[in-house]
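The following block contains the structure, expressed as structure tokens.
Heads up, one of the protein chains got dropped from this complex, but the rest are sitting where they should.
Read from first to last, the chains carry the letters A, B and C; within each, the first residue is number 1.
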Amino acid sequence: MVPTSYYMILSGILFTIGVLGVLVKRNPIVIFMCIELMLNAANIAFVALGRHFAQVNGQMYVIFALAVAAAEVSVGLGIIVSIFRTRESINVDEMNLMKF
Amino acid sequence: MGNALCRAARGTCSAYIPGYLNAMPSAPILVFFILAAVAVISALMVVTNVNPVRSALSLVVTFLSVALLYITLSAHFIAAVQIIVYAGAIMVLFLFVIMLLNLGAPAEAEPKNKAQSRAALALSAVFLTALALAPLVTFSTDAKSEAAIKNLGTVSTIGASLYNPALPWLFPFEATSILLLVAVVGAIVLAKRRI
Amino acid sequence: MILSNGASLAAIAPILAVMITGMIVLLGDSCLKLWRQAKWVSPTISVLGLVVSAALACSLIGTSGQQLAFSGALTADAFSQACNIILAVIAALAVMGSATYLENRGLQHGEYYVLVLFSTSGAMLMAAASELIVLFVAVEILSVALYVLAGYARTERKSEEAALKYFLLGAFAGGFLLYGIALIYGGSSSIVPGQVGTTNLRALGIYLHQMPAPNQMFIAGTALLMVGLAFKAALVPFHMWTPDVYEGAPTSVTAFMAAAAKVGAFAAILRVFNAFIPISEYWLIIVQVLAVATMFGGNILAVVQDNVKRILAYSSIAHAGYLMVGISALTGSGAATDALKAEAHSAAMGGITFYLLAYGIMTMGAFGVLIWISRRGRDVQTLNDLKGLVKTDPVAAYTMLIFMLSLGGIPPTMGFMGKWFLFYATLQAGQLWLAVTLALASIISIYYYLRVVWVMCFTEPDENAVAPGRAVASGGVVVSLIASAAATLLFGVAPGLLHSLMDAASTVLRP
Partner (left out) sequence: MPSIGNDLLHGILPNYIGSFHVVPWVPYIALAGILGFILGIVPGLIWIERVVIALMQDRSGPNRVGPRGLLQTMADGVKLFFKEDISPRSVDLKIYYLAPVIAMIPALAGGGTLPLQALTFRNVHSGALFTQNLTVGDVNIGLLYILALSSLQVYGVVLAGWSSNNKYSLLGGLRASAQLISYELAMGLSLLCVVVMAGSLNLNDIVAAQNVMPWPLKSGPAELKGSIFSWYWCQSLFVPVIIYTIAMIAETNRAPFDLPEAESELIAGFHTEYSSMKFAMFFMGEYASMLTVCGLNAAMFWGGPLPPFNMVIFTVVPGVVWFILKVMLGIVFYVWLRATLPRLRYDALMNLGWKRLLPVGLVWLFLIAGFGLVRETGAANVNEDITVAADNSVDNPTLSVHYRPTSSTGEVKHIGRKALPSLPLPGGRKLNDDPAAPAPGAENGTPGQPAGQPAGVQPAPQPAQEERHEESPGNPGNGASGVAPLPVTPPPAGGAGRPNEGGERVRLAPREGGERRGENPERREER
């Protein structure tokens, strides 16, 4: 059986890539995708840990995380679509109506 | 050969594996590494691609390989749901929006914010070491026996635990319906032209 | 004790009341034409539901002990009921203040109240959550509704921009939160007998008490959880979104967001860190650094602002810092004996609860004044718009004065008493330097609050300002303003009236 640590390291790597993506990308849709990647990394960790402990808990968490991801996506893409209606671009660098 | 590999894959009768096969990593490890490599590479492509459509496609590949990883963790139901929800619904919505807004054309050279990128990389490196090394220390012992986990991911086990009033999952499950209701109302409020 | 499922439903009746009211408003508004046409129906029903919820919470607050509802998913104890009361009051004030404002800007739809009610229920769940995944779901119920509300003025670019920023950073924080939960789930196996994981805060508290030796994974998880919650509570340095979102969102939403989201987030932080008190040597210093950074960061940045909404945004950040001081006092780290530690704990619990209520009421009041004086079409935005308010609209100016004094922590207001309780708890906990820092930060804050007062009272009205004339008063805002002003003064003079609330909250024990 593949050791749980392997899965945890994989999930750590995916989470880091997600965080990195959020920090460096400029397109909100891609940023959002990177956030989904972070959630997925957490899900891998949950399932792997659940197997490690022989608990069904790990998979329960994933079900809730999935529901949350779905809800976030519908609202997030709604925001992006509605923002595109009033301006032609959605680059986060152009979100500069409000400055410090 | 195939037979032996199959045995190795099952991990049941390792004593009968010919000596030369012992040197090989067992099949599950190989499968894991292949899937993990696909997941990580496609995840990196999500970040490195300039074209949002390609990013989305790479993310779909990541999700699919994650789904297969769930199968190797004997979480079949989660694997199927991962494909249905993430690959089949969420990413399709992403693609739909990208296409609707016609963002597909490769963006004009992204203004690179060097300082921010460097800070992000440094931060990520810290994260990576912290997150990747922590489990190494914690999980020195191996997981439970295979018999204990083989039924964890079946639909009946999941359903029976999710709806079991003696377990704490029933309430969050119901609370999730409020969340989805909020999302539905919210999406309509945001995106419908006239409320 | 564990409640049966029926008793659990009864114990969370205040939350259910809010949820059910939300569904009634949603159904009524979408199905009944008369309901939709009469604009006052949805807010009235919403307020009624919130009042019912608060009343239920008041009747349940006497229940003592640590009741686990739904097999450990929720803790339906007195503190959660206290938070229910606070949140119901905030939401009721917000709903009353919103109606006219939305009407003026053509945004009056039933969905607004539905979202407000649901997000209130999310914040209530955050205060009650005892399983971390329930906390996560509750955070998302609150946040998803707030993302939508922030972008509620769909035709305004600022509002949309605020929604996008809030959404992206909120979802980012959600990712941290979830990963933190995952790591805590894995890391807890070293302290849980049987080498299995758990994310139940009560269980974690007990196990940590027995064996305060978390492994690295657990600590990493706690750190990520803290980052996620700090984003939600807008602590420096995770506060970047706050001013923009507060400025861009419609003012009525800003008011609700500033109050309810912060109360929910702090209730959750309190629940988490209360369970983690046995390992406070790992996180106490971080909490204290966050507290100091947040107090000074918020206050100093507020000084240089010209936009009233941004000033209030930074002020809300600073208030989050004061509350973090209270979290630090929970541990009683400097207290000598266990008895003193317990005393510091209960003082801090009471202080935080009182402060949450005070903060909610005075924030709602300050934004309520802005709503009241904003005229058709445009918001009151800059300090310029407030110039000479005392001449053009003296009632509004004096009401604003009350809230500014209260936010600044000047007696005899509720804000002063709140700060005093926190100060006292910090002293009890033996954290003298932190108490001094709190006092210093409040002194800085007085500058910009008094600046607003000065602009209102001692300058001539600006011809170009938004609100030169008397605003058309409307029932809802007036009621909400009168209520919050009265409460600010009353509880400032006689904080003992809230004795039972604070006592109830302090029944949350140290693990």
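Here, contacts are C-beta pairs under 8 Å (C-beta built on N, C-alpha and C of every residue); 3 or more make two chains touch, one makes a residue touch a chain.
Predicted model only: the values in this text are computed from it and were never measured.
Q: Among C:42, C:143, C:198 or C:346, choose the residue that contacts the chain missing from this document, as touch is defined above.
A: Among C:42, C:143, C:198 or C:346, only C:198 touches the chain that is not shown.
Q: Touching the absent chain: which residues on chain B qualify?
A: 3, 6-7, 9-10, 12-13, 31, 53-54, 57, 60, 71-72, 74, 76-77, 79-81, 83-84, 87-89, 92-93, 95-96, 99-100, 102, 104, 145, 147-157, 159-161, 163-168
The rule is short, and it goes like this: only the chains that are shown with their structure count from here on.
Q: For chain C, what residues touch not just one other chain but two or more?
A: 133, 137, 140, 144, 147-148, 151, 154, 163, 183, 186, 189, 195
Q: Of all the residues in chain B, which ones touch at least 2 other chains?
A: In chain B, residues 131, 134-135, 138-139, 169, 172, 176, 179, 182-183, 186, 189-190 touch at least two other chains, as defined above.
Q: How about chain C: which of its residues touch chain A in the complex?
A: 133, 136-137, 140, 144, 147-148, 151, 154-158, 160-165, 167-168, 171-172, 174-176, 178-179, 181-183, 185-186, 189, 195-199, 243-244, 247-248, 301
Q: Taking the complex as given, what residues does chain B use to touch chain A?
A: 11, 28-29, 32, 36, 39-40, 43-44, 46-47, 52, 55-56, 59, 62-63, 66, 69-70, 72-75, 77-78, 81-82, 85-86, 89-90, 93-94, 97-98, 100-101, 103, 107, 110-111, 116-117, 119-121, 123-124, 127-128, 131-132, 134-136, 138-139, 142-144, 146, 148-149, 152-153, 157-158, 161-162, 169, 172-173, 176, 179-180, 182-184, 186-187, 189-191
Q: Within their complex, state which residues of chain B touch chain C.
A: Interface residues on the chain B side: 130-131, 133-135, 137-139, 141, 165-172, 175-176, 178-179, 181-183, 185-186, 188-190, 195.
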